[in-house]
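Every protein chain except one is present and positioned as in the full complex.
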């Protein structure tokens, strides 16, 4: 794949709605971008990027979490009702699936609805539940190496994935800072300031 | 699978809408969480978690039961009409099907619409019908052992499943309390106080 | 299958919307329950219970018959328009299909919309047409034996199925009373008083 | 199949919306009933009876013809807009397809919307086009023999099917009167008085 | 197939909405009729006649062209918004697909919305684009011979199909007049006067 690198990316003014996730493919780990935009509408959600059913369900779950916690997250529910939100993951030619982009989707949506950009050089991976729990996911080693290759500096993971990080040779991950979390409130506290 | 354990779970303030069910997979028994949330809407239902057709029908049936018995259950029908309700069962990567989560779905929905949390350390399994009957289900032994492993203390079952419990070596189930029921009114009396 | 038995069932106060049908499976005959409930809505119909296309069409046809004959049946058309009706047939794990539940569905719907319960210990089987004709169906012997086993006392059949009853050894069906009908008006006169 | 016979059928008061068609199956010819009913609604069409795509398209085409020629046919367009119409063909267990029920569907719909019953002992077969042309269909011999067996006395066919009637041994069709037509106006003039 | 012949067809008063196309099947060329009708509605389009996806897209494209050029074509946009339009191609038993009926569909739609009949004894074939370009299509020889057999006198083709006509033995096409066009404005100038 043709991956945009972080150093170049973060030269630009950061725009709300873009969050960096970590994917695990047959080719190894890779970073992926979750991009959200809103426009005047009626509360609908559009999902593109060749997403499978499970990944689409992650986005739906993320959106319901935001609606149910709008006040706590500083999101205007009026804005949600009067907008359509579009979540896209490049690259369209590659089918994507699985629940592990859940935290990234929720972060991207929280960013677009609050108007606050996501912290630069930060990547994340983890399943979310409707309650906002973060669940552990697979492929941690490959994902972390991909984050490092792409210039990321901080990584958010489920605390139950800590042991998978501790199994990695420390030479490979020097310079990376890890945040282990149990729920989405902790993710958003780290990701959106 | 990576199961969150009950002791940790119940350290938190219990939140309405979460109920614990029991599933029976090729890997043995397992607990599952049914999570419901509501947001401003127009009476629609969203179902996620890689659910098969039969399991989705259980949720639809549970919702119709609540609508038809709203007054008796202390649920404001206005709230139902002006909300969208989302029912999610983690983990998204695992396909789930069958009718045995019926009682858990109905309990989760009754909890979110009344705002009252489900009793802690309580698990349940059983099919529901539109009248509110509870029907017996399979895999009782495996499900009960999983509940015990996960730290559950009480289990609600259909009374026609009593004989399957009585077939289990009592050593395996000491400390568990069983409630045998015939209809949803009995389930909710036990589960939501 | 795990069949609830009639004697127990009829100890409860009968509730409108429940009618007993007769099904013919590879395992022999069986009784089935058709359950209907209504809630505030906009005239939609929800069908659950793992129903095939033909069985769903029976329910649609039954509903159209009730709409077209609302006055004659004592049903308030305003109630129909302002309600959603849900028809469910337990048990969700078993796929069900075919037109022979037509009379039971129409009886269940007539019962829920008039608020009058169906006569106890009564079972029925037969296809319906949009005009309200009752058409004969197969598996009569197996269905009748199942009705007797389940404690039923009266059975409604299409008059063109009379000869299939007369072929059964009378020892097997003593105590059962048969009603042979040609149209839905005759069914409802027997089933709902 | 279990065919209701015409003599019995026509003892009853004829009801608008029922028209007799002729079908050609692997078992030979058969009569079929097209039944229409209307109820308060919003111009939707419901099609049941295990109908294939082509047969459903015939019903859609018939309805559009009636809408486009409402005035000429004496149909109140207000009634069409404020009604849902249901077209059903018994028997639900038998899949049905093909365009040859077009004339029967249009006759049934014209009958229900004008409130005038279809002439008794009359059967028909033929494809319709949106302009109201009647096109010839196959299986004429088998269909006519089935009509005769069922007690029909008059048959409407496309004029391009005349030669198929003339090929039948006259002994088989004595007592049957044939009407050959080119368009729907001629069908309706014969069928609905 | 059973093709209606032009001489008979044009004895009748021509009705708006009917245009003659040319199809190319495994059996050789054939004429086909595109029939449109409008009724009171809300801007929806109904497509019947056993049409494949590509052919349905031609109709959608034709309708968009008419909407975008309504003023130029003398079509009242109010009429479009307040009508449903139905496009049908007999014969329903024959699956039809491909883009070559585009010009015929656009002509049929322009005719029904302007109320002006299509010129008699005129057939046409060609793909359309949303801009109104006419693109060349295949099977020219077979289509032209079919048009001649059916009594057609004029044929509209894409100018890039001229060389396919020039390859046909002139004996076969005497008496036929060809119009070569590049866009829909030229088609409609010839077809609807």
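Here the chain labels run A, B, C, D and E in written order, and each chain numbers its own residues starting at 1.
Going forward, a residue touches a chain if its C-beta (ideal position, glycine included) is under 8 Å from a C-beta of that chain, and two chains touch if they have at least 3 such contacts.
Please read these numbers as outputs of a predicted model, since none were measured by experiment.
By the touch rule given at the top, the unshown chain touches A, E in the complete complex. Of the listed positions E:27, E:130 or E:189, the one in contact with the omitted chain in the full complex is E:130.
Residue A:91 is the one among A:53, A:76 or A:91 that touches the chain not shown. With the whole complex as reference, residues 2, 4, 15, 17-18, 33, 35-40, 46, 48-50, 86-88, 90-93 of chain A touch the missing chain. In the full complex, chain E contacts the hidden chain through residues 53-54, 57-58, 60-61, 64-65, 67-68, 70, 77, 81, 98-99, 102, 127, 129-131, 133, 135-136, 160.
Definition applied: only the chains that are shown with their structure count from here on.
Both chain A and chain D are touched by no common chain.
Copies chain C and chain D of the same chain sequence form an interface built mainly from non-equivalent positions, shared numbers / all numbers used being under half.
Look at where the CA atoms of chain A average out and do the same for chain C: the two points lie 52 Å apart. Taken residue by residue, chain D touches two or more other chains at no position, since every residue touches fewer. Chain pairs that touch one another: A-B, B-C, C-D, D-E.
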